[in-house]
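A single protein chain has been removed from this complex, and every other one stays in its place.
Then we have subunit A:
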(Lines give C-alpha, C1' and ligand atoms only; values in the text may rest on other atoms or scores of the structure.)
Protein backbone atom coordinates (compact mmCIF):
# COMPACT_ATOMS: atom_id res chain seq x y z
CA UNK A 1 0.00 0.00 0.00
CA UNK A 2 2.68 2.38 1.01
CA UNK A 3 4.49 1.71 -2.25
CA UNK A 4 1.45 2.44 -4.33
CA UNK A 5 0.70 5.56 -2.40
CA UNK A 6 4.20 6.80 -2.96
CA UNK A 7 3.97 6.04 -6.63
CA UNK A 8 0.73 7.90 -7.10
CA UNK A 9 2.10 10.95 -5.41
CA UNK A 10 5.28 10.72 -7.36
CA UNK A 11 3.31 10.51 -10.57
CA UNK A 12 1.29 13.64 -9.92
CA UNK A 13 4.29 15.54 -8.71
CA UNK A 14 6.51 14.52 -11.54
CA UNK A 15 3.89 15.36 -14.11
CA UNK A 16 3.46 18.81 -12.72
CA UNK A 17 7.18 19.37 -12.50
CA UNK A 18 8.08 17.98 -15.87
CA UNK A 19 5.39 19.74 -17.74
CA UNK A 20 5.85 23.00 -15.94
CA UNK A 21 9.43 22.96 -17.10
CA UNK A 22 8.31 22.26 -20.62
CA UNK A 23 5.67 24.92 -20.53
CA UNK A 24 8.12 27.38 -19.09
CA UNK A 25 10.50 27.00 -21.96
CA UNK A 26 7.88 27.14 -24.61
CA UNK A 27 6.39 30.22 -23.03
CA UNK A 28 9.63 32.12 -23.04
CA UNK A 29 11.03 30.86 -26.28
CA UNK A 30 8.07 31.53 -28.46
CA UNK A 31 7.07 34.69 -26.71
CA UNK A 32 3.65 34.43 -28.15
CA UNK A 33 1.69 31.60 -26.66
CA UNK A 34 -1.32 33.78 -26.65
CA UNK A 35 -4.67 32.25 -26.20
CA UNK A 36 -6.63 32.18 -29.41
CA UNK A 37 -8.36 35.42 -30.10
CA UNK A 38 -12.01 35.45 -29.26
CA UNK A 39 -14.16 35.34 -32.33
CA UNK A 40 -14.80 39.03 -32.37
CA UNK A 41 -16.77 40.20 -35.29
CA UNK A 42 -15.34 43.44 -36.60
CA UNK A 43 -17.64 46.35 -36.15
CA UNK A 44 -18.88 47.34 -39.53
CA UNK A 45 -20.08 50.74 -40.48
CA UNK A 46 -23.60 49.66 -41.28
CA UNK A 47 -24.65 48.71 -37.78
CA UNK A 48 -26.16 52.01 -36.74
CA UNK A 49 -29.27 53.58 -38.15
CA UNK A 50 -29.26 56.40 -40.63
CA UNK A 51 -26.76 57.26 -43.30
CA UNK A 52 -25.28 60.41 -41.84
CA UNK A 53 -24.01 60.88 -38.34
CA UNK A 54 -23.42 58.12 -35.88
CA UNK A 55 -25.30 56.57 -33.03
CA UNK A 56 -23.93 57.97 -29.76
CA UNK A 57 -26.69 56.80 -27.45
CA UNK A 58 -24.49 54.33 -25.60
CA UNK A 59 -21.51 55.53 -23.66
CA UNK A 60 -18.21 53.87 -24.65
CA UNK A 61 -14.59 54.00 -23.58
CA UNK A 62 -12.14 54.21 -26.46
CA UNK A 63 -8.67 52.68 -26.23
CA UNK A 64 -5.99 54.61 -28.05
CA UNK A 65 -2.54 53.07 -28.35
CA UNK A 66 0.57 55.10 -29.00
CA UNK A 67 4.22 54.07 -29.03
CA UNK A 68 6.70 55.38 -26.52
CA UNK A 69 6.26 56.77 -23.04
CA UNK A 70 3.40 58.82 -21.69
CA UNK A 71 4.32 62.27 -20.36
CA UNK A 72 3.78 62.83 -16.64
CA UNK A 73 0.80 65.12 -17.10
CA UNK A 74 -1.00 62.84 -19.53
CA UNK A 75 -3.68 61.85 -16.97
CA UNK A 76 -4.64 65.51 -16.49
CA UNK A 77 -4.81 66.06 -20.22
CA UNK A 78 -6.81 62.89 -20.62
CA UNK A 79 -9.29 63.99 -17.93
CA UNK A 80 -9.86 67.31 -19.67
CA UNK A 81 -10.30 65.66 -23.05
CA UNK A 82 -12.76 63.21 -21.57
CA UNK A 83 -14.80 66.04 -20.14
CA UNK A 84 -15.23 67.49 -23.64
CA UNK A 85 -15.60 64.15 -25.28
CA UNK A 86 -18.44 63.03 -23.04
CA UNK A 87 -20.36 66.08 -24.11
CA UNK A 88 -19.50 65.80 -27.79
CA UNK A 89 -19.66 62.09 -28.44
CA UNK A 90 -20.79 60.46 -25.21
CA UNK A 91 -17.44 58.68 -24.98
CA UNK A 92 -14.22 58.68 -22.99
CA UNK A 93 -10.79 57.84 -24.27
CA UNK A 94 -7.79 56.20 -22.66
CA UNK A 95 -4.35 57.07 -24.00
CA UNK A 96 -2.24 53.94 -23.67
CA UNK A 97 1.51 53.95 -24.26
CA UNK A 98 3.60 50.91 -25.13
CA UNK A 99 6.95 52.32 -23.90
CA UNK A 100 9.89 51.89 -26.25
CA UNK A 101 11.00 48.59 -24.77
CA UNK A 102 10.04 45.79 -27.15
CA UNK A 103 7.47 48.05 -28.72
CA UNK A 104 7.45 46.00 -31.93
CA UNK A 105 6.59 42.83 -30.01
CA UNK A 106 3.85 44.61 -28.09
CA UNK A 107 2.51 46.18 -31.25
CA UNK A 108 2.29 42.78 -32.87
CA UNK A 109 0.51 41.30 -29.88
CA UNK A 110 -1.94 44.19 -29.59
CA UNK A 111 -3.08 43.52 -33.11
CA UNK A 112 -3.00 39.74 -33.18
CA UNK A 113 -4.50 38.76 -29.83
CA UNK A 114 -7.88 40.40 -30.24
CA UNK A 115 -7.25 42.92 -27.48
CA UNK A 116 -9.56 45.89 -27.05
CA UNK A 117 -7.85 48.50 -29.24
CA UNK A 118 -9.76 51.20 -31.09
CA UNK A 119 -7.04 53.45 -32.43
CA UNK A 120 -3.42 52.56 -33.04
CA UNK A 121 -0.48 54.48 -34.42
CA UNK A 122 0.81 53.48 -37.86
CA UNK A 123 3.91 54.31 -39.88
CA UNK A 124 6.03 52.65 -42.50
CA UNK A 125 8.47 51.74 -39.73
CA UNK A 126 5.74 49.95 -37.78
CA UNK A 127 5.07 48.06 -41.02
CA UNK A 128 1.72 49.67 -41.78
CA UNK A 129 1.77 48.35 -45.32
CA UNK A 130 2.23 44.72 -44.26
CA UNK A 131 -0.34 44.85 -41.48
CA UNK A 132 -2.86 46.52 -43.76
CA UNK A 133 -2.21 43.97 -46.50
CA UNK A 134 -2.67 41.16 -44.01
CA UNK A 135 -5.98 42.53 -42.86
CA UNK A 136 -5.09 43.78 -39.40
CA UNK A 137 -6.89 47.10 -39.87
CA UNK A 138 -10.39 48.12 -40.71
CA UNK A 139 -10.97 49.65 -44.15
CA UNK A 140 -12.11 53.22 -43.58
CA UNK A 141 -13.50 54.10 -47.00
CA UNK A 142 -17.15 53.76 -46.06
CA UNK A 143 -16.79 54.78 -42.47
CA UNK A 144 -15.14 58.14 -43.20
CA UNK A 145 -18.03 60.01 -44.84
CA UNK A 146 -20.34 58.84 -42.09
CA UNK A 147 -18.30 59.16 -38.92
CA UNK A 148 -15.76 61.81 -39.84
CA UNK A 149 -16.81 63.91 -42.83
CA UNK A 150 -14.78 66.90 -41.69
CA UNK A 151 -11.66 64.79 -41.38
CA UNK A 152 -12.28 63.31 -44.78
CA UNK A 153 -12.34 66.70 -46.43
CA UNK A 154 -9.51 68.03 -44.25
CA UNK A 155 -7.00 65.47 -45.52
CA UNK A 156 -6.27 66.15 -49.20
CA UNK A 157 -7.53 63.56 -51.64
CA UNK A 158 -4.05 62.68 -52.94
CA UNK A 159 -3.01 61.75 -49.40
CA UNK A 160 -5.95 59.41 -49.04
CA UNK A 161 -4.89 57.92 -52.36
CA UNK A 162 -1.30 57.56 -51.21
CA UNK A 163 -2.07 55.55 -48.08
CA UNK A 164 -4.34 53.12 -49.93
CA UNK A 165 -3.26 49.51 -49.75
CA UNK A 166 -4.86 47.23 -52.31
CA UNK A 167 -7.41 49.91 -53.07
CA UNK A 168 -8.61 50.67 -49.54
CA UNK A 169 -7.78 53.29 -46.94
CA UNK A 170 -6.60 51.81 -43.66
CA UNK A 171 -5.07 54.77 -41.88
CA UNK A 172 -5.67 58.48 -41.38
CA UNK A 173 -2.49 60.20 -42.56
CA UNK A 174 -0.96 63.24 -40.93
CA UNK A 175 -1.04 66.31 -43.14
CA UNK A 176 2.04 67.97 -41.71
CA UNK A 177 4.69 68.16 -44.40
CA UNK A 178 8.27 67.50 -43.41
CA UNK A 179 11.40 65.99 -44.83
CA UNK A 180 13.10 63.03 -43.22
CA UNK A 181 15.63 62.73 -46.01
CA UNK A 182 19.34 62.40 -45.33
CA UNK A 183 22.19 64.84 -45.31
CA UNK A 184 25.78 65.23 -44.18
CA UNK A 185 26.30 66.46 -40.63
CA UNK A 186 29.67 67.87 -39.63
CA UNK A 187 31.39 70.07 -37.08
CA UNK A 188 31.44 73.43 -38.78
CA UNK A 189 33.81 75.02 -36.24
CA UNK A 190 36.43 72.33 -36.82
CA UNK A 191 35.97 72.47 -40.58
CA UNK A 192 36.62 76.20 -40.54
CA UNK A 193 39.51 75.87 -38.09
CA UNK A 194 41.42 73.41 -40.26
CA UNK A 195 40.21 74.91 -43.52
CA UNK A 196 38.60 71.69 -44.76
CA UNK A 197 36.17 71.47 -47.67
CA UNK A 198 32.43 71.60 -47.04
CA UNK A 199 31.05 68.06 -47.44
CA UNK A 200 28.71 68.15 -50.40
CA UNK A 201 29.62 64.90 -52.15
CA UNK A 202 31.64 61.77 -51.43
CA UNK A 203 35.01 63.33 -52.29
CA UNK A 204 34.59 66.39 -50.12
CA UNK A 205 33.15 64.27 -47.31
CA UNK A 206 36.16 61.96 -47.40
CA UNK A 207 38.50 64.95 -47.55
CA UNK A 208 36.79 66.35 -44.45
CA UNK A 209 37.17 63.01 -42.63
CA UNK A 210 40.84 62.83 -43.58
CA UNK A 211 41.37 66.36 -42.31
CA UNK A 212 39.73 65.58 -38.98
CA UNK A 213 41.76 62.40 -38.62
CA UNK A 214 44.99 64.33 -39.23
CA UNK A 215 44.20 67.27 -36.97
CA UNK A 216 42.11 65.76 -34.17
CA UNK A 217 43.69 62.35 -33.51
CA UNK A 218 41.51 61.71 -30.43
CA UNK A 219 38.28 62.24 -32.29
CA UNK A 220 36.46 59.65 -34.35
CA UNK A 221 35.93 61.35 -37.73
CA UNK A 222 32.55 59.72 -38.44
CA UNK A 223 30.11 57.97 -36.08
CA UNK A 224 28.65 54.82 -37.59
CA UNK A 225 27.28 52.64 -34.78
CA UNK A 226 26.21 49.01 -34.87
CA UNK A 227 23.49 49.45 -37.50
CA UNK A 228 26.00 49.70 -40.34
CA UNK A 229 23.37 48.66 -42.86
CA UNK A 230 21.47 51.90 -42.30
CA UNK A 231 24.34 54.24 -41.56
CA UNK A 232 26.64 53.09 -44.35
CA UNK A 233 24.98 51.06 -47.08
CA UNK A 234 21.54 52.68 -47.09
CA UNK A 235 23.05 56.13 -46.79
CA UNK A 236 25.48 55.54 -49.63
CA UNK A 237 22.81 54.01 -51.86
CA UNK A 238 20.47 56.86 -51.09
CA UNK A 239 23.00 59.58 -51.80
CA UNK A 240 25.54 58.17 -54.21
CA UNK A 241 23.44 55.75 -56.21
CA UNK A 242 20.13 57.59 -55.80
CA UNK A 243 18.13 54.58 -54.71
CA UNK A 244 14.38 55.05 -54.74
CA UNK A 245 14.20 54.13 -51.04
CA UNK A 246 15.89 51.85 -48.54
CA UNK A 247 15.10 48.79 -50.62
CA UNK A 248 15.63 45.45 -48.87
CA UNK A 249 17.46 42.35 -50.11
CA UNK A 250 20.28 44.19 -51.83
CA UNK A 251 18.11 45.61 -54.57
CA UNK A 252 18.73 48.89 -56.29
CA UNK A 253 16.30 50.94 -58.35
CA UNK A 254 17.33 54.48 -59.27
CA UNK A 255 14.76 57.14 -58.44
CA UNK A 256 14.85 58.45 -61.97
CA UNK A 257 14.25 55.01 -63.48
CA UNK A 258 12.46 52.93 -60.83
CA UNK A 259 11.41 50.08 -63.08
CA UNK A 260 15.06 49.30 -63.74
CA UNK A 261 15.59 47.27 -60.57
CA UNK A 262 18.94 45.50 -60.39
CA UNK A 263 20.78 43.26 -57.93
CA UNK A 264 23.21 45.45 -56.09
CA UNK A 265 24.67 42.79 -53.82
CA UNK A 266 27.49 40.99 -55.52
CA UNK A 267 27.77 43.58 -58.30
CA UNK A 268 30.88 45.53 -59.21
CA UNK A 269 29.30 48.61 -57.60
CA UNK A 270 28.77 46.72 -54.38
CA UNK A 271 32.40 45.66 -54.33
CA UNK A 272 33.50 49.21 -55.01
CA UNK A 273 31.36 50.54 -52.14
CA UNK A 274 32.55 47.88 -49.73
CA UNK A 275 36.12 48.78 -50.59
CA UNK A 276 35.29 52.38 -49.84
CA UNK A 277 34.01 51.43 -46.38
CA UNK A 278 37.05 49.27 -45.87
CA UNK A 279 39.29 52.21 -46.65
CA UNK A 280 37.38 54.30 -44.11
CA UNK A 281 37.95 51.65 -41.48
CA UNK A 282 41.61 51.27 -42.45
CA UNK A 283 42.15 55.02 -42.31
CA UNK A 284 40.60 55.07 -38.87
CA UNK A 285 37.60 57.17 -39.86
CA UNK A 286 35.50 54.93 -37.65
CA UNK A 287 36.32 52.48 -34.88
CA UNK A 288 37.35 48.86 -35.37
CA UNK A 289 34.60 47.83 -32.99
CA UNK A 290 31.77 49.79 -34.48
CA UNK A 291 29.59 46.66 -34.57
CA UNK A 292 29.63 46.53 -30.78
CA UNK A 293 29.22 50.25 -30.19
CA UNK A 294 26.53 51.03 -27.64
CA UNK A 295 26.56 54.81 -27.60
CA UNK A 296 24.24 56.48 -30.10
CA UNK A 297 25.75 58.34 -33.02
CA UNK A 298 23.91 61.51 -32.14
CA UNK A 299 25.25 61.45 -28.59
CA UNK A 300 28.76 61.08 -29.94
CA UNK A 301 28.34 64.25 -31.95
CA UNK A 302 26.81 66.12 -29.02
CA UNK A 303 29.59 65.20 -26.61
CA UNK A 304 32.32 65.72 -29.16
CA UNK A 305 33.55 62.14 -29.54
CA UNK A 306 32.78 62.10 -33.25
CA UNK A 307 33.02 64.81 -35.88
CA UNK A 308 30.51 63.83 -38.55
CA UNK A 309 27.51 61.72 -39.51
CA UNK A 310 27.16 60.33 -42.98
CA UNK A 311 23.43 60.83 -42.97
CA UNK A 312 20.76 62.28 -40.73
CA UNK A 313 17.46 64.06 -41.27
CA UNK A 314 16.89 67.82 -40.76
CA UNK A 315 14.77 67.48 -37.63
CA UNK A 316 17.30 65.30 -35.85
CA UNK A 317 20.12 67.54 -37.01
CA UNK A 318 18.36 70.49 -35.45
CA UNK A 319 17.73 68.76 -32.14
CA UNK A 320 21.38 67.63 -32.06
CA UNK A 321 22.49 71.18 -32.71
CA UNK A 322 20.32 72.52 -29.87
CA UNK A 323 21.46 69.91 -27.38
CA UNK A 324 25.08 70.50 -28.33
CA UNK A 325 24.69 74.26 -28.00
CA UNK A 326 23.45 73.99 -24.44
CA UNK A 327 26.56 72.00 -23.47
CA UNK A 328 29.18 73.62 -25.72
CA UNK A 329 28.01 77.04 -26.91
CA UNK A 330 31.15 77.59 -28.97
CA UNK A 331 30.77 74.50 -31.16
CA UNK A 332 29.01 74.64 -34.51
CA UNK A 333 27.31 72.02 -36.68
CA UNK A 334 26.93 72.12 -40.44
CA UNK A 335 24.32 70.36 -42.54
CA UNK A 336 24.07 69.62 -46.22
CA UNK A 337 20.92 67.83 -47.41
CA UNK A 338 21.63 65.18 -50.05
CA UNK A 339 18.83 66.66 -52.10
CA UNK A 340 20.82 69.82 -52.83
CA UNK A 341 23.53 67.77 -54.51
CA UNK A 342 21.24 65.31 -56.25
CA UNK A 343 18.70 67.86 -57.35
CA UNK A 344 15.64 66.22 -55.82
CA UNK A 345 14.16 65.57 -52.38
CA UNK A 346 11.10 63.62 -51.34
CA UNK A 347 8.82 65.07 -48.67
CA UNK A 348 7.62 62.56 -46.15
CA UNK A 349 5.11 60.04 -47.45
CA UNK A 350 1.62 60.26 -45.88
CA UNK A 351 2.11 56.75 -44.50
CA UNK A 352 4.88 58.09 -42.25
CA UNK A 353 2.43 59.12 -39.51
CA UNK A 354 -1.11 57.92 -39.08
CA UNK A 355 -3.75 56.26 -36.96
CA UNK A 356 -5.63 53.13 -37.89
CA UNK A 357 -8.55 51.27 -36.41
CA UNK A 358 -7.83 47.60 -35.79
CA UNK A 359 -10.13 45.08 -37.32
CA UNK A 360 -11.31 43.87 -33.94
CA UNK A 361 -12.49 47.25 -32.69
CA UNK A 362 -16.17 47.27 -31.77
CA UNK A 363 -16.33 51.05 -31.47
CA UNK A 364 -14.92 51.98 -34.86
CA UNK A 365 -17.42 54.79 -35.57
CA UNK A 366 -16.89 56.56 -32.30
CA UNK A 367 -13.12 56.04 -32.55
CA UNK A 368 -12.99 57.72 -35.93
CA UNK A 369 -15.29 60.52 -34.79
CA UNK A 370 -13.00 61.13 -31.83
CA UNK A 371 -9.95 61.11 -34.06
CA UNK A 372 -11.62 63.72 -36.22
CA UNK A 373 -11.92 65.90 -33.13
CA UNK A 374 -8.32 65.25 -32.19
CA UNK A 375 -7.12 66.47 -35.58
CA UNK A 376 -9.58 69.18 -36.57
CA UNK A 377 -10.72 70.61 -33.23
CA UNK A 378 -8.19 73.15 -31.99
CA UNK A 379 -9.00 72.55 -28.30
CA UNK A 380 -8.42 68.83 -28.52
CA UNK A 381 -5.49 69.08 -30.85
CA UNK A 382 -3.39 71.59 -28.96
CA UNK A 383 -4.13 70.10 -25.57
CA UNK A 384 -3.12 66.62 -26.69
CA UNK A 385 0.02 67.93 -28.40
CA UNK A 386 1.37 70.61 -26.07
CA UNK A 387 -0.46 70.21 -22.76
CA UNK A 388 -2.14 73.08 -20.89
CA UNK A 389 -1.31 76.59 -21.99
CA UNK A 390 0.03 78.48 -19.02
CA UNK A 391 0.93 75.37 -17.04
CA UNK A 392 2.99 73.50 -19.61
CA UNK A 393 3.78 76.16 -22.17
CA UNK A 394 3.26 79.73 -23.19
CA UNK A 395 3.15 81.37 -26.60
CA UNK A 396 5.50 84.31 -27.09
CA UNK A 397 5.62 86.19 -30.39
CA UNK A 398 3.99 83.20 -31.99
CA UNK A 399 6.69 80.85 -30.71
CA UNK A 400 6.17 77.94 -28.37
CA UNK A 401 7.91 78.38 -25.01
CA UNK A 402 8.01 75.58 -22.45
CA UNK A 403 7.39 76.35 -18.78
CA UNK A 404 10.32 75.11 -16.70
CA UNK A 405 12.61 72.44 -18.13
CA UNK A 406 12.34 68.77 -19.01
CA UNK A 407 12.42 67.70 -15.38
CA UNK A 408 9.84 70.10 -13.99
CA UNK A 409 7.50 70.28 -16.96
CA UNK A 410 5.11 67.33 -17.06
CA UNK A 411 4.25 67.76 -20.73
CA UNK A 412 6.91 69.19 -23.01
CA UNK A 413 6.18 69.87 -26.64
CA UNK A 414 4.76 66.82 -28.39
CA UNK A 415 5.67 64.64 -25.40
CA UNK A 416 2.51 62.68 -26.11
CA UNK A 417 4.12 61.63 -29.40
CA UNK A 418 1.42 63.51 -31.20
CA UNK A 419 3.11 63.15 -34.58
CA UNK A 420 0.12 61.64 -36.27
CA UNK A 421 -2.52 64.18 -35.27
CA UNK A 422 -0.35 67.20 -36.08
CA UNK A 423 -2.47 69.78 -37.82
CA UNK A 424 -0.36 72.40 -39.62
CA UNK A 425 -2.87 75.17 -38.91
CA UNK A 426 -2.76 74.59 -35.12
CA UNK A 427 0.94 73.86 -34.76
CA UNK A 428 3.14 76.12 -32.66
CA UNK A 429 6.89 75.86 -32.99
CA UNK A 430 9.90 76.59 -30.86
CA UNK A 431 12.13 79.36 -32.09
CA UNK A 432 14.82 76.89 -33.08
CA UNK A 433 12.42 75.37 -35.57
CA UNK A 434 13.19 78.23 -37.91
CA UNK A 435 16.41 76.39 -38.72
CA UNK A 436 14.50 73.35 -39.90
CA UNK A 437 12.00 75.48 -41.75
CA UNK A 438 14.86 77.08 -43.68
CA UNK A 439 16.09 73.65 -44.77
CA UNK A 440 12.56 72.55 -45.66
CA UNK A 441 12.01 75.69 -47.72
CA UNK A 442 15.12 74.92 -49.70
CA UNK A 443 14.04 71.33 -50.25
CA UNK A 444 10.56 72.44 -51.24
CA UNK A 445 12.05 73.95 -54.38
CA UNK A 446 13.28 70.57 -55.59
CA UNK A 447 10.57 68.33 -54.19
CA UNK A 448 9.41 65.23 -55.98
CA UNK A 449 6.99 62.59 -54.65
CA UNK A 450 8.17 59.57 -52.66
CA UNK A 451 7.34 56.60 -54.86
CA UNK A 452 8.74 53.88 -52.62
CA UNK A 453 6.84 54.07 -49.32
CA UNK A 454 3.43 53.34 -50.82
CA UNK A 455 4.62 49.92 -51.90
CA UNK A 456 3.34 47.06 -49.75
CA UNK A 457 5.54 44.01 -49.96
CA UNK A 458 3.89 40.63 -49.57
CA UNK A 459 6.46 38.18 -48.28
CA UNK A 460 4.26 35.26 -47.37
CA UNK A 461 5.76 33.13 -50.12
CA UNK A 462 9.35 33.67 -49.01
CA UNK A 463 9.06 34.13 -45.27
CA UNK A 464 11.47 31.38 -44.36
CA UNK A 465 14.06 32.61 -46.85
CA UNK A 466 13.66 36.14 -45.55
CA UNK A 467 14.33 35.12 -41.97
CA UNK A 468 17.32 33.02 -43.00
CA UNK A 469 18.72 35.87 -45.07
CA UNK A 470 18.57 38.23 -42.09
CA UNK A 471 21.00 35.96 -40.28
CA UNK A 472 23.32 35.65 -43.25
CA UNK A 473 23.43 39.42 -43.61
CA UNK A 474 24.36 39.93 -39.99
CA UNK A 475 26.98 37.25 -40.08
CA UNK A 476 28.69 37.90 -43.42
CA UNK A 477 27.67 41.29 -44.77
CA UNK A 478 27.82 43.44 -41.64
CA UNK A 479 31.50 42.71 -40.94
CA UNK A 480 32.21 43.54 -44.59
CA UNK A 481 30.43 46.86 -44.35
CA UNK A 482 32.22 47.65 -41.11
CA UNK A 483 35.52 47.03 -42.91
CA UNK A 484 36.45 44.13 -40.66
CA UNK A 485 37.18 41.58 -43.38
CA UNK A 486 40.65 41.86 -44.87
CA UNK A 487 39.84 40.15 -48.15
CA UNK A 488 36.83 42.15 -49.36
CA UNK A 489 36.42 40.24 -52.62
CA UNK A 490 36.59 36.86 -50.93
CA UNK A 491 34.29 38.02 -48.18
CA UNK A 492 31.73 39.25 -50.65
CA UNK A 493 31.90 35.94 -52.46
CA UNK A 494 31.25 34.03 -49.23
CA UNK A 495 28.36 36.31 -48.42
CA UNK A 496 26.80 35.84 -51.85
CA UNK A 497 27.22 32.09 -51.61
CA UNK A 498 25.53 31.94 -48.21
CA UNK A 499 22.83 34.39 -49.26
CA UNK A 500 21.96 32.37 -52.33
CA UNK A 501 21.88 29.27 -50.20
CA UNK A 502 19.38 31.02 -47.93
CA UNK A 503 17.23 31.78 -50.96
CA UNK A 504 18.20 35.31 -51.99
CA UNK A 505 17.39 34.71 -55.65
CA UNK A 506 13.88 33.57 -54.89
CA UNK A 507 13.27 36.61 -52.69
CA UNK A 508 14.65 39.07 -55.22
CA UNK A 509 12.68 37.60 -58.06
CA UNK A 510 9.41 37.76 -56.20
CA UNK A 511 10.12 41.23 -54.86
CA UNK A 512 10.99 42.56 -58.31
CA UNK A 513 7.80 41.18 -59.73
CA UNK A 514 5.72 42.78 -57.01
CA UNK A 515 7.58 46.06 -57.48
CA UNK A 516 6.93 46.15 -61.20
CA UNK A 517 3.26 45.36 -60.63
CA UNK A 518 3.06 48.17 -58.12
CA UNK A 519 4.67 50.68 -60.48
CA UNK A 520 2.28 49.70 -63.20
CA UNK A 521 -0.73 49.88 -60.94
CA UNK A 522 0.21 53.34 -59.71
CA UNK A 523 1.10 54.42 -63.22
CA UNK A 524 4.66 55.35 -62.41
CA UNK A 525 6.61 55.26 -65.69
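Note that a contact is a pair of C-beta atoms (placed from the backbone, for glycine too) under 8 Å apart; a residue touches a chain by one contact, two chains touch by 3 or more; residues count from 1.
Definition applied: contacts and distances are computed from a predicted model.
Only one of "Sugar ABC transporter permease", "Sodium:proton antiporter", "Response regulator transcription factor" or "PH adaptation potassium efflux system protein B1" fits the UniProt record of the hidden chain, and that name is "Sugar ABC transporter permease".
Considering the full assembly, A:136 is the residue among A:54, A:136 or A:456 that touches the omitted chain. The residue from A:150, A:467 or A:524 that touches the chain not shown here is A:467. From the options A:254, A:304, A:449 or A:503, the residue with contact to the unseen chain in the full assembly is A:503. Touch with the chain that is not drawn comes from one residue among A:127, A:297, A:416 or A:453, which is A:127. One chain is missing from the display, and on subunit A it is touched by residues 1, 4-5, 8, 10-41, 104, 108, 111-112, 114, 127, 130-131, 134-136, 226-227, 287-289, 291-294, 359, 459-460, 463-472, 474-479, 484, 498, 501-503.
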